[in-house]
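For this depiction, one protein chain was excluded, whereas all remaining protein chains were kept in their positions.
Our next item is subunit A:
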Amino acid sequence: MAGVSNGHDGSSFKMPSIKFTKLFINGQFVHSISGKEFETIDPRTEEVITKVAEGAKEDIDVAVKAARVAFDYGPWPRMPGAERGRIMMKWAELIEQHVEEIAALDAINAGKLYHILKGGEIPGAARTIRYYAGAADKIHGEVLKAGREFHAYTLMEPIGVVGLIIPWNFPSIMFVGKVAPALAAGCTIVLKPAEQTPLSALFYAHLAKQAGIPDGVLNVVPGFGSTAGAAICSHMDIDKVSFTGSTEVGREVMRAAANSNLKPVSLELGGKSPLLVFDDADVDTAAQIALLGVIFNKGEICVAGSRVFVQEGIYDEFEKKLVEKAKAWVVGDPFDPKVQQGPQVNKKQFEKILSYIEHGKREGATLLTGGKRIGNKGYYIEPTIFSNVKEDMQVVQDEIFGPVMVLKKFKTIEEAITSANNTKYGLASGIVTKNLDIANTVSRSIRAGIVWINCYFAFGDDIPYGGYKMSGFGRDFGLEALHKYLQVKSVVTPIYNSPWL
């Protein structure tokens, strides 16, 4: 049974007043056209935090028009990249001045750990913005070798108005991970935050305006996927959509793009990422990596290492250590600095996870630890580990998006690779070994967008990640992400009497 902590440590945290609850369009906070609002919930208590304006198709239309004007006629794409960079630097500074307030918004809105938000994710958001601010004046096209007497070069142009749809599990990181490269490229934006977590996105929009990002460049429209999200994906005047969320919704996004104006789409979707632990690994370290790999952010992370494959030589010892560590894991109020795991984001996710756990039991997997909710209020779930799983079980194949690991034994490297790739997903993976040959071979063999060797969740602004197979296509972060928001234009003209070709 995992440790439980209730009640937050009041000394480190002051509950924020909610300042922004409307749509942010063309530099103003405005009501939705319908006047409708939706409730946003504190997952710790299941209580309503506030009501937020509910954007729908007609609001998206207004936002797109503002973004279109800002792109077609406004200063943003027309100013030097260095100037965009300076404004973004200012924005990063403002975020740093409001770290605690934003951290509190994400904590109450998503049930995320306050101290991790304050010490990691929100300063990290400022860092990501600085990274792309520094890239804004480094977008290089190339001068080309034409086959004949032509001078040819490429222009990397901003793609235009981009629609961004982000999930609720990392409201801040997903926000800047998409917005910052799009801004650096010179695009204008209509962003829909997840309906579960609209609060920090609106706060960022407010700070963006203060930093000097011109009106219409960044529009934030909270609302639901089936209305506001769908309107973005099928809009004829949006030039590009970048979506992070489930594989099912990703399909809808792509279909809507195909049915409307064939806008290019990038999708960062689900995963069922493998972690492979080899015989030569330090067992304690490996167990630590494995547990954190599935349980970080309550397992609500697309790259979670939810399938753990352990070589037979160390399997028993590994299992023992892993279970010990899972039992010592502290679940509770995310504002308590001792707590390692908060509540799941909402009732729907909470119930989905519990039903997967039941299904796993019914399928015949061995429940090593966990499996139950904690307490009777809030969406807290015990760290849960299944062993003796078969690869066709649903708990092995489906993305659960909760603190649930499946554990399996393997004999050979070849078998481990086959098992690791036996999934429709291909987002992330981990290897724990000291053996260089194993590390090199396995990292090339796994069909996934990122391989962590002897680490997990080692993200960085300069490190692109994204999916193989049904985990999506396109990359977020790194300079790769910048290219999602750029068009390549080749310019060709004849030359006469060139001394070289």
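In the analysis below, a residue touches a chain if its C-beta (ideal position, glycine included) is under 8 Å from a C-beta of that chain, and two chains touch if they have at least 3 such contacts; residues count from 1.
Operating definition for what follows: contacts and distances are computed from a predicted model.
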**Prompt:** For the complex's missing chain, which UniProt name, "Chromosome transmission fidelity protein 8", "aldehyde dehydrogenase (NAD(+))", "phosphoglycerate mutase (2,3-diphosphoglycerate-dependent)" or "Cystatin LXN-type domain-containing protein"?
**Reply:** "aldehyde dehydrogenase (NAD(+))"
**Asked** Which of A:Pro16, A:Gly55 or A:Gly85 touches the chain that is not shown?
**Response** A:Gly85
**Sole contact to the chain not displayed, among A:Thr441, A:Asn454 or A:Gln487** = A:Thr441
**Request:** From the listed residues A:Gly134, A:Pro264 or A:Gly313, report the one that touches the chain absent from this view.
**Result:** A:Gly134
**Request:** Can you list, in ascending order, the subunit A residues touching the missing chain?
**Result:** 79-80, 82-83, 85-86, 89, 127, 130-131, 133-138, 140, 151, 417, 436-437, 440-441, 444-445, 461-462, 479, 493-500
